[in-house]
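All protein chains of the complex are present and in place, except for one that has been dropped.
Letters A, B and C mark the chains in the order given here, with residues in each chain numbered from 1 onward.
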C-alpha cells in the first residue's frame, strides 16, 4: 500500500502510544483508524460542540486531526528513540466542513533525517459519500527523546 | 490604536454575536477580550485536556484561537450584512505551547472587498511574562449573508 | 488523463496565449509542455544565471514555474472571459534543486467559481531520473477580463 519501509518494527505501537497521550484527541472523540509506514488515518464523528458560527466543524479542529495524522505519518518512518514536533503547516479549506464523520488522511511526501514534509486531506462523509473539505501541507521535525 | 476605520458602527456587537455562536470556543473555554477595527484578541486558559503528547497545548487549538481572532479582525472591517470564512492559513510553531494562559492577537494586513489578509500571533503567558509560541498568516473571505 | 472537463473548448489556446505574455518565462527559458483540463506542465532547463549561493536553482525560480503551472491549471477550467491571479502560495523545498532540467507539474484540487486550490511539484531531472525538489499548495482567483 505504502511505498515506504519503516525503520522501527514497532512503529505502529509507538505511534498509537503517543496518540493515546494526546488529551485533545480523546476530548474531541477522534480515533486513529490506520497506521501504515508513512501513512496515517484519523476519524472524527461530527459533534455540535466543535463548530464555528455556521454549525460547520471548526477549521481548528479539522486542522487538529490532519496535523496529528501528518505528525504520526512522519513519526512512523523515524527510528526508535525519536519523537515528532510540528514545525509549521498550511491548510486550505475548500468546502464547508459538514457531514456525519470526518476522515483525515496523511502521507509523507519526503522523509528527511531532521525534517519531513507531509500532506494530508480531510474529507467529510455523508451517506457514504466523501467530499474534500480541507487539504494541508506541513513540515515535521524529528526530536531525539530526552 | 488601530489605523483602520470600521464601516459598520455595530462592528463590535456583530463580531461578538458571531463569536458566541462558535460552540468550539465555549467548549475549550476561550474568551474574546478585545475587538477594535481590524484587531481582535482572544484568551484561552491552559487546560490539560487540550494537549498533544508532551502536555503542550495542541497546535490545532492554538490555531483555532488565532484563526478565530484573524477571522473576526477581518469581519470587523466588513460592511453590515457580511459574514467571514477562512480560505486558508499557514502557521509556524516556534516554541512549546506551555503556560497558564494563551493570548491570540490578530490584525488585518490588507482589507479587500472579497479577500482580506490577516496576521496573528499566539503568546503563552507564565508569571506575567509573554513568550511567542505561534504565528499565522491567513486569507479570509467576505460572504454576503443569505 | 484528467478527471476534469474544461468549460471552454478553447482552453488550451487561451492558456498558451496568456503564457506567451509572461515575459519572465521567456527570460528564464521556460516552456509550457502540457496543457490538459486542470493539469499543466512547464519545463525549465538548468541555467547557471538563475541560481542561489550554492549553484542550485533559486527557490524563487522553482516557485515561478510551479506557480505559473498552477495558475494555468486553474485557468484551464475557467469559463471564457476570465483571467487568473495568484492569491497566495506555500512551497516546501525538500532537496537541493540541482539537475539538467526542472519540470513543474500542477493539478487543480478544487475548482471553485471564484477561488481554486491547486497543488504542484517541481522535480529535477538528471540522467533520466526524477527527484522531487519542491512542492506547492496554492489559491488562485478568477478575474473577469475587463
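One rule holds in what follows: a residue touches a chain if its C-beta (ideal position, glycine included) is under 8 Å from a C-beta of that chain, and two chains touch if they have at least 3 such contacts.
Owing to the predicted nature of the structure, the values given are computational and were not obtained by experimental measurement.
Participant: Have a look at C:91, C:111 or C:124 and name the one touching the chain we're not showing.
Facilitator: Considering the complete complex, C:91 is the one touching the chain left out.
Participant: Taking the full complex into account, what residues of chain B touch the chain not shown?
Facilitator: 90, 92, 94-95, 109-110, 112, 117, 119, 132, 135, 137, 139
Participant: Considering the whole complex, not just the chains shown, which residues of chain C touch the missing one?
Facilitator: Touching the missing chain: residues 18-19, 21-24, 26-27, 48-54, 58-61, 63-65, 67-68, 83, 85-93.
Participant: For chain A, which residues lie in contact with the unshown chain of the complex?
Facilitator: Against the missing chain, chain A presents residues 87-88, 90, 114-115, 117, 139, 141.
Methods note: only the chains that are shown with their structure count from here on.
Participant: Which chain's mean C-alpha position is nearest the mean C-alpha position of the whole protein set?
Facilitator: Chain A is the most central one.
Participant: Whole-Å distance, chain A centre to chain C centre, using C-alpha means?
Facilitator: 28
Participant: Centroid from C-alpha atoms only, then distance chain A to chain B, rounded to Å. What do you get?
Facilitator: Distance between chain centres: 23 Å.
Participant: Could you state the distance in Å from the CA-based centre of chain B to that of chain C?
Facilitator: 33
Participant: Touching at least two other chains at once: which residues of chain B meet that condition?
Facilitator: As it turns out, chain B has residues touching two or more other chains at 87-88, 90.
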